[in-house]
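Complex shown without one protein chain; remaining protein chains in place.
Order of writing sets the labels: A and B. Residues in every chain begin at 1.
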Amino acid sequence: MADLAPALALAETSARSRWREQLWQWALPIALVVLFLAFATADSRVFSPANLLNIAQQTSYVALFAMAQAVVIITRGFDLSLGPAVSMVSVGAAVAMTAAVTNGSDPVSVLFIGLIAGLALGAATGLFNGVVIALLGVSPFVATLGSYNIAIGIATTLSAGKPVQGMPDLFSTLLYRGNVFGVPAAIVITVIVGVILHVALTRTVFGRSLYIVGTNPRAAAVAGIPVRRVLVCAYALCSSLAALGALMLTARTGSGEPNLGGSLSLQAIAAAVVGGTSLAGGRGGVGTAVLGALFVTVLSNGMNLTRIDGYVQMVVLGAIIIVGVVLDRARLGTR
Amino acid sequence: MSTAAVTLRPGTPGRTGFSIQFAFLPVLLIAVVVGMSLASPQFYGPINILNILRNASLLTIVACGQAIVIIAGGFDLSVGAVIALASVVTAKVMGMAAAAFPGNDAAIIACGVLAGLCSGLAVGLVNGICVAKLKVSGFVVTLGTMSAAAGVGLMITSGIPVYGMPESFVKGFGRAQFFGLPTAIYVAIAVVLVMVLVQRRTLFGRYVFAIGGNAEATTNSGVSINRYVIGTYVLSGVLAATTGILLTAQVGSGQASFGGDRMMLQSIAAAVIGGVSLRGGIGRVEIVTVSALFLTILGNALNLLRIDSRLQPVFLGIIMVAAVAAEELSRRRKTRG
Partner (left out) sequence: MERAGAVGTPDQETEPLLQLVGISKRFTGALALDRVDLDVRAGELHVLFGENGAGKSTLINVISGTFLPDVGSFRFGGEDIRHLTPQRARAIGISPVFQEFSLVPTLTVEENLFLGRELSTGGVLRAGDMRKRARALIDELGFDLEPAARVDNLSRAHQQMAEIAKALLGKVRLLILDEPTASLTERETGRLFELIAKLKQQGVGIIYVSHRMREIRALADRVTVLRDGRYIRTLDAALVTDLELVELMTGRKIDVLFPTIPHAPGKVAVAVENLSVGEGIVSDVNFHARAGEITGIAGLVGCGKSELVRAIYGLEPVTGGSIRLHGMPYEATSPRASLRKGVAYFPANRAAEGLALTRPIRENVSMTALDLKRFVSFGMLRQGAERLLINPIMKQLNLRPPNIERPVGNLSGGNRQKVMLGRALTRDLTIFLFDEPSVGIDVGAKVEVYEFMKRLVEAGAAVIVVSSELPEVLALSNRLYVMHNGKIAAELEGAAKTEQNVLSKFFTDHLAEAAA
């Protein structure tokens, strides 16, 4: 009889409930379109090509961080240290590049030193999180809150609290000013990363294992999936993606900023969750992360253009997060 | 019942796991205090001690509420924002009340404090209802209310400090000292005493432990758990608001920059280092108090030792992870052995 109780919760899906499930699946995209049209009627500039490009570019950063969070949210975790890690990577890469510049390295090797330093710092943060969570059994909340503090400390110490200047132009050309057929670098990079990550999540052993671990960690262990290794990889991937985003943001500001990450951790979680990534694990992916990022960006862009007070925007964002999870809950309930 | 044996009988290993937690933190605390008094004479200075106690009091009050929420199996990310909101609301309402009842300080203060507490209560209620009735994860709900509460606080003030509170509130309460100690300490002591009693002697406290330990078994035993879950969030909101009001009285203005992420994370750190299990069901307010004191003294000590203030978070992070990892490993050893 041991099997029957959970079976209750997941009754056979009837045609009607499947239809309702479909409706919930489309709730967010529909809301997004409605929102967009509403803002467009309120202010014609919303539809202008410049603004559309702006939205796309803005979304690409948020989406990258939301994708990073989605990777670990799928495993029933999250990463609070993402924001400080972004600051740390920004400062670390900038310090490495300025040091290389003063040593007289040529711009290309300076660029590589910066990229490698940044990504390595990110990967190291992720490995720390993953090892503490998977091997020591500490909850993701405490583990990443710990590295949150550690990363803040390192970022402010390395930079002495001030922006780190003196990076080669090539860096910001590659990651910010450059474009491919007129499409800004940030968008190009995010699209490429998104496609690769999507393939990784849906077509590789790692991705498959990630979803199974997130859905039922005990069953995954019994089936011989190396649960701990999968978790460590997930956190390392999350922080590496965040590091890439940090490098892109650094290229945009033109200096290594110790406060660059700010409240990015929670914003990224919010975007991923609003898009339909479930904190209960096993559900979501690149699609939900991008959708959530787009929604949050369109919302703030529209509110900015229609001159809604920034403080009111915070309230709206808070409400959207709650409504988002309540809807998600309802969507799960229909299953 | 005269035959009742007081000693533990064989087969019932008592609370040995607990006593380690009990002993560990005070020892660490004493070590830091002794070490500091040797290393830096300033540490003993009355101003420094008062400063430590005041800050520890503020942290303790928030951490008590946070601890209760965590014991019941939840999370409250909104406490930092509630501190700011309550501060701003208190100052603003006092300003308005001053216009309504000129000269009547008691009425003005009562209105302000009440409004401040109510703002905390309101946020707690929203958190609690969403978690208990809509079955949404506490993490996300309080993440949402955190953003919303901070936004409302900033909307009210436009980011500018709010002045115009009665002198008697600031000088007579916030900055006042009784028997040489600031008022915040008395408030904190009162809160801790009440919370200790609540945890040990009341139905609410008992159910909070039970819900965090096994919500299903608690429901099956006939407890309607929703109202108690809501209660934990309301309590946390009100206690955070209390801290906000104390800060306002001490500084003399309502500011939307009080509290914030730092205070929220510190309150969770204090609870977790103080032995509150994130799995729920375990934790004592008195140990959380010691832990809040420890964290405050640690920060103070690092300052006095001229350790770069920027490096301080690193210590906090490492200590927190180490404390939880140690607890987790000892738990594993226990279940294995």
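In the analysis below, a contact is a pair of C-beta atoms (placed from the backbone, for glycine too) under 8 Å apart; a residue touches a chain by one contact, two chains touch by 3 or more.
As the structure is a computational prediction, the values presented were derived from the model and not from experiment.
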Contact with the hidden chain, among B:F209, B:F294 or B:F315, goes to B:F209
Of the candidates B:N51, B:S168 or B:T219, the residue in contact with the absent chain is B:T219
Against the hidden chain, subunit A presents residues 1-8, 10-13, 203-209, 211-212, 215-216, 218-226, 282-283, 335
For subunit B, residues touching the missing partner are 1, 3-4, 8-9, 11-15, 200-204, 206, 209-210, 212-214, 217-224, 280-282, 336-337
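The definition used in the following text is that only the chains that are shown with their structure count from here on.
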Rounded to the nearest Å, the gap between Cα centres of subunit A and subunit B is 30
In their shared complex, subunit B is touched by residues of subunit A numbered 78, 132, 136-139, 141-143, 145-150, 152-154, 156-157, 160-161, 263, 266, 269-270, 273, 279-280, 309-322, 324-326, 329
Per the touch rule above, subunit B residues touching subunit A in the complex are 75, 77, 130, 134-137, 139-141, 143-152, 154-155, 158-159, 261, 265, 268-269, 272, 278-279, 308, 310-318, 320-321, 324-325, 328-329, 332
